[in-house]
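Below is one structure. I have some questions about it.
Only a single protein chain was left out; the remaining protein chains are all shown in position.
Coming up: subunit A.
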Amino acid sequence: MEAAEPALSAETLRGRLLRGLEAEHVEVEDTTPSRCSTSFKVLVVSSRFRGKPLLQRHRLVNELLAEELKRIHAFEQRTLTPEQWEKERGAGTSA
């Protein structure tokens, strides 16, 4: 069996999102219980999301990560405009 392709990493995804969506803020968390990179949660803040409904925003992210998503089993995403992000931070929301 040939060597497995390099594992997806949170950093790889983060880079793609930052560049692909000209995001001003990206957080990627590997949520796989064993940390073996098949389950991710991302937060993307980008002005590209302005004026776009949620579904469209999420599709942008899905398209950008189309190749990676073939290898990802579980994927959560939050997509915010810079304004929404600022508002959220200002509100001091707690988890």
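Note that contacts are C-beta pairs under 8 Å (C-beta built on N, C-alpha and C of every residue); 3 or more make two chains touch, one makes a residue touch a chain; residues count from 1.
The criterion applied here is as follows: contacts and distances are computed from a predicted model.
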item: Undisplayed chain, where the name is taken from the UniProt record, one of "Sestrin-1 isoform X1", "Glutaredoxin-related protein 5, mitochondrial", "Trafficking protein particle complex subunit 13" or "Exosome complex component RRP40"; value: "Glutaredoxin-related protein 5, mitochondrial"
item: Subunit A, residues in touch with the chain not shown (by the definition above); value: 31-33, 38-39, 54-55, 58-59, 62, 69-70, 72-78, 91, 93-95
